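In this view, the complex is presented without one of its protein chains, the others remaining in place.
Order of writing sets the chain letters: A and B. Residues in each chain are counted from 1.
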Amino acid sequence: MPVPLGELALRYGCRLIGDPEQLVFRVATLAAAGPEDLAFLANPQYRRQLTQSAAGAVVLAEEDAGECPGAALIHDNPYAAYARIASELHPPPPARRGIHEAATVSPSATLGEGVSVGPSAVVEARVRIGERTVIGPGAVLGEGAVVGSDCRIGANVTLCHGVRIGRRVIVHPGAVIGADGFGIAREPDGWIKVPQVGGVRVGDDVEIGASTTIDRGAIEDTVVENGVKLDNQIQIAHNVVIGEHTVMAACSGVSGSTRIGKRCMIAGAVGIVGHLEICDDVVITGQTMVSRSLTQPGVYSSALPADAAARWRRNSARFRQLDDMAKRLRRLERAVGETAEDTPQGETDE
Amino acid sequence: MPVPLGELALRYGCRLIGDPEQLVFRVATLAAAGPEDLAFLANPQYRRQLTQSAAGAVVLAEEDAGECPGAALIHDNPYAAYARIASELHPPPPARRGIHEAATVSPSATLGEGVSVGPSAVVEARVRIGERTVIGPGAVLGEGAVVGSDCRIGANVTLCHGVRIGRRVIVHPGAVIGADGFGIAREPDGWIKVPQVGGVRVGDDVEIGASTTIDRGAIEDTVVENGVKLDNQIQIAHNVVIGEHTVMAACSGVSGSTRIGKRCMIAGAVGIVGHLEICDDVVITGQTMVSRSLTQPGVYSSALPADAAARWRRNSARFRQLDDMAKRLRRLERAVGETAEDTPQGETDE
Partner (left out) sequence: MPVPLGELALRYGCRLIGDPEQLVFRVATLAAAGPEDLAFLANPQYRRQLTQSAAGAVVLAEEDAGECPGAALIHDNPYAAYARIASELHPPPPARRGIHEAATVSPSATLGEGVSVGPSAVVEARVRIGERTVIGPGAVLGEGAVVGSDCRIGANVTLCHGVRIGRRVIVHPGAVIGADGFGIAREPDGWIKVPQVGGVRVGDDVEIGASTTIDRGAIEDTVVENGVKLDNQIQIAHNVVIGEHTVMAACSGVSGSTRIGKRCMIAGAVGIVGHLEICDDVVITGQTMVSRSLTQPGVYSSALPADAAARWRRNSARFRQLDDMAKRLRRLERAVGETAEDTPQGETDE
């Protein structure tokens, strides 16, 4: 589905340097693009690929336009403009409409117009599915689950009973939403299960990655607000609340009852312990462990970066002596008569 | 299904302060509960919500009873008592009985009385399923798998061939039990697969979280003993043994052939390397890496807590100099004539 550059410029608010009649057919990387392809430049790391690119057109920022050998679509936010143009050039394949004969749909379920249910999918009693939503093959929607319009529920996804999903939500294959939270109570001879009677509420425009798990609440609901984007293999425990437009990269986990603010950016493999408050606009770098509430916006870290193993072994052995070293250092300072005037700095809190 | 407080007190061994005829209908949090609801107080963090609560009744400990504005159900272990009462007020929905017509059950499988098999589920040859067990939609039970009575096998769960599951076991959606362990042998031109001919044995009263994976043994079985509770997205490698009543939080992983004792409590995102022994009654805090056997009960940790990124960067850069700093400190002590009398403390082992 080729589109003329002039139309793209108009539709997505770009300034065009080039021929408005020139067609682009698909997206490609700067390095691989040919004259029918549209590329983009958003990460300065790839700037030196621009001058060599054979791309028919490139979406980029004003300051890079001078280097562009072909047509340029100039936008303040070239990555977002690229995203919108790419969505037009590569629309999702039209979904099969209707209920596949190998799907199982309860007679008490309510399906909006244009809903698609794939083979081996299971839609249990009293489920409600909004218009044009696509239920992938093998997906299971438990009793009373509610899914809004224009959603894409991937293959082999499980939405447990009563889970409520908003509109335009994408759930990738293998995700599980609404399994019991991990509630157990200790007794002298073991653990007993604490019933998990809450649900899960997912807002509009949320994306949930493959094999991500979001548990139902113990009493009240687990909540994922509008616009949240979760990557693959994330674990969201019971009664967590994730604020609007917060994004989390793969393999991160949030323990029970923690509340995360709006617009946070949480990198991969981060662990956040339970019953904390993370305020709005917090950024957490990869593999960080968050064990206290974060009440100030800002960037937080805790993982050590990789080092050559021989040196790492020596240093990590010394880590076990660190408190001792600190005391010895203080003693030496006293012996030498040094005043450690900036010592307190190291002890102030963030 | 409302229940009079007097009956609850009697059935669950609570001392009641209040009217034995008063009914409760459901559970609720202290903050949200109304006069028909039962709440509980177990975590002191929520104590200040008690006095304001409009709950009809609260399950709590003796020392909190004086603050309770409504009826009080007093118990030494209020969380466990709450769990039992909540199970009565919120019983799991009655399972559909019998084999759904869209399930595939091998004629050589043996199903106990009252077994339920959901749509799209697959029960392969020679599987045996105990009485009243519920097999969720899309679940797959491989050839010769054995599941005891009163189990709940969630939607899209996979039990591979020959896996053996005890009684009253809950397996949440998407879990995979009995996939091949990660056995590979190096050869000059790559790796070859080592057949995994062991199985998996899961005891009674075990709970296994969503998308948790438990691999089959290389030669002998991987074993999960009675009463173990595993949260979501846990990885248990081949030939691991997890002792009775041990609990593990989400995203933790145990490498091959490690044996974990009884009554251990392992927090989230913990990694335990292979071929270790973890003794009984060990507690491991979140994101810890266990790389040596732990032979003494106690609490173990290794993850650094999050810090403001600017300070963290400075400190983590210094970590690469830590061994060097230790040597310089020692040299200074010698120069100054200090005797570092408590140096050895830092080097002792746990």
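The rule we apply is simple: a contact is a pair of C-beta atoms (placed from the backbone, for glycine too) under 8 Å apart; a residue touches a chain by one contact, two chains touch by 3 or more.
A quick note: this is a predicted structure, and the numbers were derived from the prediction, not measured.
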Residue touching the undisplayed chain, where the options are A:132, A:172, A:193 or A:238: A:172
Candidates B:35, B:112 or B:305 - the one touching the absent chain: B:305
Residue, one of A:11, A:48 or A:313, that touches the chain absent here: A:313
Touch residues of chain B, complete complex, unshown partner: 104, 120-122, 124, 138, 140, 142-143, 156, 158, 160-161, 174, 176, 179-180, 182-187, 189-195, 197, 211, 213, 215, 219-220, 233, 235, 237, 251, 253, 255, 269, 271, 273, 275, 283-285, 288-292, 294, 298-305, 307, 311, 314-315, 317-325, 327-329, 331-332, 335-336, 350
Residues in chain A touching the chain absent from view: 26-29, 32, 43, 45, 77, 79-80, 82-84, 86-87, 90, 93, 100, 102, 118-120, 136-138, 154-156, 170, 172-174, 205, 207, 209-211, 226-227, 229, 231-233, 244-245, 247, 249-251, 267-269, 286-287, 303-313, 316, 319-323, 325-326, 329, 332-333, 336-338, 340, 342-343, 345-347
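Keep in mind that, in the parts below, only the chains that are shown with their structure count from here on.
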Separation of chain A from chain B, taking each centre as the mean of its C-alpha atoms, in whole Å: 25
